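A single protein chain has been omitted; all remaining protein chains appear in their positions.
When the chains are written out, they are named A and B in that same order, and each has its own residue count from 1.
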Amino acid sequence: MSFQPVKFYQTGTFTVGNRLLPPEERSVQASGKRFNSINSGHRACQGCGEALGARYAIDAAMEATDSQLIAANATGCLEVFSTPYPETSWQIPWIHSLFGNAAAVATGIAAAMKVKRAKGKVGDVRVVAQGGDGGTTDIGFGCLSGMFERNDDVLYICYDNGGYMNTGVQRSSATPAAARTATTPAVGHDPGNVFGQGKFLPAIAMAHDIPYVATATVADLRDLEAKVRRAMEFRGARYIHILVPCPLGWGTPSHDTIKMARLAKETGIFPVFEAEHGEVKSVLAIRRPLPVEEYLRPQKRFAHLFGKSPAVATIARIQALADKNIRKYRLQARQESH
Amino acid sequence: MEKPFAITLNPGSSLANHTGSWRTVRPEYVSRLPPCNAACPAGENIQGWLFHAESGDYEQAWRALTENNPLPAIMGRVCYHPCENGCNRQYVDASVGINSVERFLGDEAIKRGWKFATQAPISGKRVLVVGSGPAGLSAAYHLTRLGHQAVIYEAAELAGGMMRFGIPKYRLPREVLDAEIQRLVDFGVELHLQTKVTNILDTLKKGFDAVFLGVGAHIAKRAYIPAGDANKVLDAVSVLHNMEDASAPMLGRKVVVYGGGNTAIDVARTAKRLGAEEAIIVYRRTRDKMPAHDFEVEEALQEGISIKWLSTIKEAGESDIMIEKMALDENGFPQPTGEFERIEADSVVLALGQDTDLSLLDNVPGLIVDKGLIQVDKGMMTGHPGVFAGGDMANNERTVTVAVGHGKKAARAIDAWLRGETYAPPPKHEIATFERMNPWYYSDAPKTMRPVLDIIRRQSTFDEVLGGLDESNAQFEARRCMSCGNCFECDNCYGVCPDNAVIKLGPGKGFKFNYDYCKGCGMCVAECPCGAIRTVPEEN
Partner (left out) sequence: MLKQMEGSRAVAEAIALCRPEVICAYPISPQTHIVEALGEMVKEETLTECEFINVESEFAAMSVAIGSSAGGARSYTATASQGLLFMVEAVYNASGLGLPIVMTVANRAIGAPINIWNDHSDSLSQRDCGWIQLFAETNQEALDLHIQAFKLAEELSMPVMVCMDGFILTHAYERVDMPTQAQVDAFLPPYEPRQVLDTNEPVSIGAMVGPEAFMEVRYLAHAKQLQALERIPQLATEFQTVFGRESGGLIHTYQTEDAETIVIAMGSVLGTIKDTVDVMREAGHKIGVLGITSYRPFPLTAVAAALKNCKRFVVLEKSLAVGIGGIVATDVRMAVTGMGLKGFTVVAGLGGRAITMKSLKALFEKAMREELELVTFLDLDWKAVNKQLDREKAHRRSGPVAEALLRDVGVVGARNY
């Protein structure tokens, strides 16, 4: 567990806030004075998981750094919806350069800050880089790996919605098996994305032996905030991979964004854990175990699995992937103590 | 900073872009009626007072509670808590122990000496309340809150009505009853004991502007049982009433109680405590048809009471009775079988229900009495203007809670009537059903069980059977409340909005939507744990 869950205060630490908790135990997002690093008026779709995840993460990073934070952003939904001329939603110093270079730009900023700090021109300014799964696991992977192996003092945050949503929902190396995208259409013998392809970047990040790697979802705010906070306690390269459901790309109602993230975690589809120096340190255990079908069925990108004759074998393969996650990361449901 | 044109922008400037125009549906905060409140005959705002108990502000919780019910320490013991049957938490693990928290608050109030505070200006009106049972006490309390002088005339030597003369001590210790009545007297309620009203219209003329009747149902119903001279056939009302006198009733070694209601159980358990070796309840139908509450039957069985199901008493002899076995017909009604049995009995107590003594209402024009019950309108007014009635004399449910509810309802109607108006209760909110909630967010927390007195002491003493909660577990239990349909400031809406379109107004003030930016995604609605937000279509 990345944070000390409150045992029982009506909703404990499940809700964003809890008036029964002492102020110091409350979440950043519950505060009336939170930063809103990404301001109202952005042009994200209704129910955008990425807009939410970005505010959760960057607000937490702002809190952890006492507002001494600069962000570099890859091209993608987050960039496009937040900074169309003549307005920006960002309230922090922020730069967008290219699709594939956010990690390198962040390295540059961190280097600049290090020199300027040595010259006494700035304080301890920290740097985050952020991008979607395409900008992270595909086109930005080279720069990301370089930033990792040099152990540059950058926290990279990937908002994973499983595809290139900005360009109209195409497949990325983070698109799940069997998912329908514009480039993996639900036609032919094996409709949707191919099994056995794709990569799980958190594991690759861990292989770089960087100080901190974590996964999180927008459904577990406390966990997410704790991980950002923890990440900021380290110097060097850090990576947080946040699952952010996309109503457009997943074909889910805009109000179900958090629910989908919760289902991804509860079914074992998306393991939520944290690792330090390449070793898993804690996992967020499944609370109410569910079959993957519960996660798949509400999503139109998996609708072809639930036609007149459900694709039982395909669903079983996805279940096997979830089961493997559960085994590998020891996600078995635990009795909630109180 | 002199910024390059277009590529470099001022922070947060997207506020100029009002994304609220995208919306086709809008979220709205609502208060839905929690099922506990909906089920409470006394109309308590249970979720409302639990809210204060959750944060440990017990006095505020007690004050919120007593806005509707002045007798929490009593109710926390004797109420059959229909609220808990309605509680949505039963679909998560088990219902919130509302009754036990209520009792904790009631006891806490007695311990700490909390008093009621008046709110309304004095009206100068005097309202007569006949009877000091729960209906009368409740009516007197609410009338006082509304600024009227309530004057109770009680025929008996002690106040409390059936709470004193019908409910055994082991369920309701008398010091609790006395304390809650005393608080009402301290609040300004005039209480006249041993003052029997024989003609209501005459009494009304002695300077009263209206009257509330809450005389209860103290006359035991009888059934004809052929009995030998020596056999003792008693009624439950007298037995329980006599328990309050100096001389406890002599019931003998083997006591048979005839009936299947809670009163039958009370008498049997009382007999056991008085030293009966055997206390047997004879009931003509089966357990599932028994009107007595299941938990009371269970407690009785634990204490060694035996029950003869599907049996009627045919005759009572000198030291035994004859029972006829019954069988249920296809409609579920018991029919005699012609099969008989004799069982030993030193006394037979009839617990077959009670009637009201309506003699004080003779010659009151306009009154309607049907099957022994006085008929009242929605505001508890009888057919005679200015004469209101409630409690056991006006209904068949005959619980303390219903009576307290009647008293409150009548007080509000009397208040309106005194001003020449008709009381219109505020419209009821729609029920906060479980389907409207998101139970994910509630911590797993099974119900706290109240300590139960050990069996030996229960069979020999009138000590209270069910203990209370202490502060820590009362608070735990309060926090099990899911606040169905009512915002409890969990900040979820504020947190989950991707557009920062929820404004936090501060503790106790809740939230409001910033419709300039709300895109109508509905995430706040879906993730509100308690179902206190709804979506409505945007009109233009």
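The rule we apply is simple: a contact is a pair of C-beta atoms (placed from the backbone, for glycine too) under 8 Å apart; a residue touches a chain by one contact, two chains touch by 3 or more.
Remember, predicted model here, so these are calculated numbers, not experimental data.
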### Task
May I ask you to name the displayed chains that the omitted chain touches in the full complex?
A, B
## Note on the structure
From A:N101, A:S282 or A:T314, the answer for touching the chain not displayed is A:N101
### Query
Of A:G146, A:G236, A:P253 or A:P291, which one is in contact with the hidden chain?
A:G146
### Summary
Hidden partner sits against chain B at residues 1-11
### Query
For chain A, which residues reach the chain that was dropped from this view?
67-70, 72-73, 79-80, 82-86, 88, 90-98, 100-101, 104-116, 118-119, 121-123, 125, 142-143, 145-146, 149-150, 152
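By our rule, only the chains that are shown with their structure count from here on.
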## Note on the structure
dist(centroid_CA(chain A), centroid_CA(chain B)) in Å evaluates to 50
### Message
Please output the residues of chain A touching chain B within their complex, sorted ascending.
### Response
7-12, 14-20, 27, 29-30, 32, 36, 38-44, 46-49, 51-52, 55, 82-83, 85-92, 221, 247, 253-259, 262, 288, 336, 338
### Message
For the complex, give me every residue of chain B touching chain A.
### Response
6-7, 9-19, 22, 54-55, 440-445, 476, 479-483, 488-492, 494-501, 504, 506-507, 514, 516-517, 519-523, 525-527, 529
